[in-house]
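Subset of chains shown; positions unchanged.
Labels A and B are assigned to the chains in the order they are written; within every chain, residues are numbered from 1.
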Amino acid sequence: MIAIQKEDVNIAQLVTEARKPGTGAIVVFDGIVRDDDIREIELEAYTEVALPELEKIAKEATAKFSLLHVDIVHRIGRLAIGENILAIVVSAGHRQEAYAGSRFIIEEIKVKVPIWKKELTRDGGRWVPGEHSHGSGKTV
Amino acid sequence: MTVRIRFFARFRELLGAESMAGFKDGTNIADLVRSVTEKNREGYNAIFDESGNFREFVILMQNGKRVDVSDAGRTGISDGDEIAVFPPVAGG
């Protein structure tokens, strides 16, 4: 399942369904809204580009790390502290591939997928700067 | 010809989510973005530097494909194109 959605993601169900034949290891990455002195965050996506980009990353990870199954669910909209932002579930025969595949996917998402986060604070908001950005992420 | 221009994140807040505009043949992406933003001082300044060049971090896409800002001045547009302008991504 590759999705960009407002609804929460059922990680337990994804983990259950990730048990494909040959699976010896499942690695789950669950990105959470962190309490950085914020009220909530708002996520925005260029969905028509972001979704195929996620699909491409999943395909690349599958080929590169012999994965047996990949789920990527990225949420958009307003999310409270403690809510899931992103769930990545990968299955592989062995743990090395599962960890490496999971890590590859999150690093690729961070730099390639057009999704943005704004932290909503008491005194306004602040766009989170991209990790590989030259921008300063200044308060607007 | 008619082209759709979309802005995201901080640029969207300053310039609106999208606009449709008519252009004459031979227009390039840099001209297009300049013409759509020039009446909005803050929006223009977020995207262009003092010399009128794209700021280094600005990302451009033409129909979902990345176009380097340094190539935008010589990349032509076609009727029905979708041009997207956004700051560095920060998903995950």
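Convention: a residue touches a chain if its C-beta (ideal position, glycine included) is under 8 Å from a C-beta of that chain, and two chains touch if they have at least 3 such contacts.
Note that the structure is a prediction, hence the values are computed from the model and not measured.
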{"item": "Overall stoichiometry - one representative per chain kind is placed in view", "value": "A x2, B x2"}
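Throughout what follows, only the chains that are shown with their structure count from here on.
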{"item": "Length of the line joining the C-alpha centres of subunit A and subunit B, rounded to whole Å", "value": "27"}
{"item": "Subunit B-touching residues of subunit A, taken from the complex the two chains share", "value": "31, 43-46, 48-50, 52, 74, 85-86, 106, 109-118, 127-135, 140"}
{"item": "For the subunit B and subunit A complex, residues of the former touching the latter", "value": "6, 8-10, 12-14, 55-57, 59, 61, 64, 84, 86-92"}
